[in-house]
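Omission of a single protein chain aside, the complex is shown with its protein chains in their original locations.
Order as written gives the chain letters A and B; numbering starts at 1 within each chain.
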Amino acid sequence: MNLQVTNLSKSFYHSPVFQSFSLKMESGEKIGLSGPNGSGKTTLLKMISGIMSIDSGKIRIGENDVNPDEPDTRKNLYYLGHSVGLYPGLTGYENLTFISGLYGKMNPNISNVLIKVRLDSAHDKLVKFYSQGMLQRLKLATAIILDPDILLLDEPLTGLDVDGIKLFESVIVEWNELRKTMIIVSHNSDWLRTNTDRIIELKQC
Amino acid sequence: MPFFNHRNNLIHAAIAIVLSAINIYIVLSLEPPNLAQGIFGNIFYIHVPVAWTAFLLYLGVMISGVLFLTKKNKVWDHRGLAFAEVGTIFMFLVLTTGPIWAKPAWGIFWPWEPRLTTSLILFLIFLGYFMLREFGGNPEQVSRYAAVVGILAFLDVPLIFLSVKFWLPEMQSHPQVGQYFDSANPLPTYFLIFSFLSLLVVSSLMIRLRTNILSVKEAN
Partner (left out) sequence: MFIFGLSITLIFALAFQVAPMLIRTFAPGLLWVVILFTSVLGLNRLFSLEREEHAMWSWTSAPVDRGTVYISKVISALLFVLMSEILFIVPFFIFLNLPANFSFFQFALILFLGTGAIVSVGCLISGITLQAGLRDVLIPILLFPSASPVAIAATKCTGSLFDQKPMTEWNFWLLILGSFFVIFGMFGYLVFNRIVEE
């Protein structure tokens, strides 16, 4: 599914973060997003995912403009943020059940996915007791279950050990074969160069 | 101040000053309908138009809030804040002139009269509005929150007024208020209308000035 951002503007504390920013992505394309702290990488992903409002401009996913009042425009994407974005008082399994219900995924095979990301032993553990690496794996599990056409991955390798990174790279290969559109934020330029089609460097306004 | 460098704004200010001067002169020279109240009776000529203006300004906050939420244009946020600030100043005047008039007229400072009570409640909501503006979080989010509170406050007005009106039936509008609208002497009514219109000119100048200051501050 293609993604188009047109003339996007956004300010924080009266300072512009984006001024007339535009981006066009074809279906199945993988873009790396890099830049210094405060350049707006996370902000861009949050605006596309609907978590953050935009001041002006347009975001188009497929044939539809993203509109906060129309929830359906968010059904084909998933934002994997670097904050937890999950309920700490629920277990990993419960969080996945809850989120897959929000996306209308009936009978998702949660147990199998937890095995795939090697979190089956933490099945009944509350998320607040998860390590950083376990949280990243759980978020990866969410993305696998939801199976969206567009994936917005914000520093997805944070906290992952060597096995975790290999797992993640193998999942990206699977997503690539399924022609999923991806935007990946990372400070590791070498990794981005190897794993994405092109890199966009954001600069501070 | 750059705002007054523009001819139209200077003319607006001049008209506001002239009308205010005429207003003050008439308030001080017109005979109060009830001579027993002395000069305090004429405070009514300030109180009523100021109250009408205050409510109109709070309606302006609501309209600005709706337009800001739908159009997402920052100008409406600035206008909403300007309406709120000027409206609250006017509402403060209502709450001070009301008791000053009420004591000689009705014998008590605070009669829990429906309109005065509604004014007090709205004033308190808007004090909360300003606290939200100051401590609510990042300015872009706060603009939206403030718009919602502005709309909420004015949506509440009919419910507040109806509740207070029937809450203490013995505290209806005091009959002495009617003396100001005695049809045999239309002068007080004409003066109230003149006073209201002149206050609209003054308040609109204040709002335009404040909106300009906010827009310039944002641009810088």
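Keep this in mind: contacts are C-beta pairs under 8 Å (C-beta built on N, C-alpha and C of every residue); 3 or more make two chains touch, one makes a residue touch a chain.
Model, not experiment: these values are computed from the prediction.
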From A:Lys41, A:Arg74 or A:Arg137, residue that would touch the chain that is not displayed: A:Arg74
Touch with the omitted chain, as defined above, among A:Lys30, A:Lys46 or A:Arg137: A:Lys46
Subunit B, residues in touch with the chain not shown (by the definition above): 69, 121-122, 124-125, 127-129, 131-132, 135-138, 141, 144-145, 147-149, 151-153, 155-156, 159-160, 162-164, 166-167
Hidden partner chain, residues of subunit A it touches: 46, 49-53, 68-69, 71-75, 77-79, 81, 83-89, 95, 98-99, 102-104, 127-128
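Methods note: only the chains that are shown with their structure count from here on.
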Residue ranges of subunit A in contact with subunit B within the complex: 11-14, 53, 55-56
Subunit B residues touching subunit A - in the complex, by the definition given at the top: 72, 138-140, 144, 218
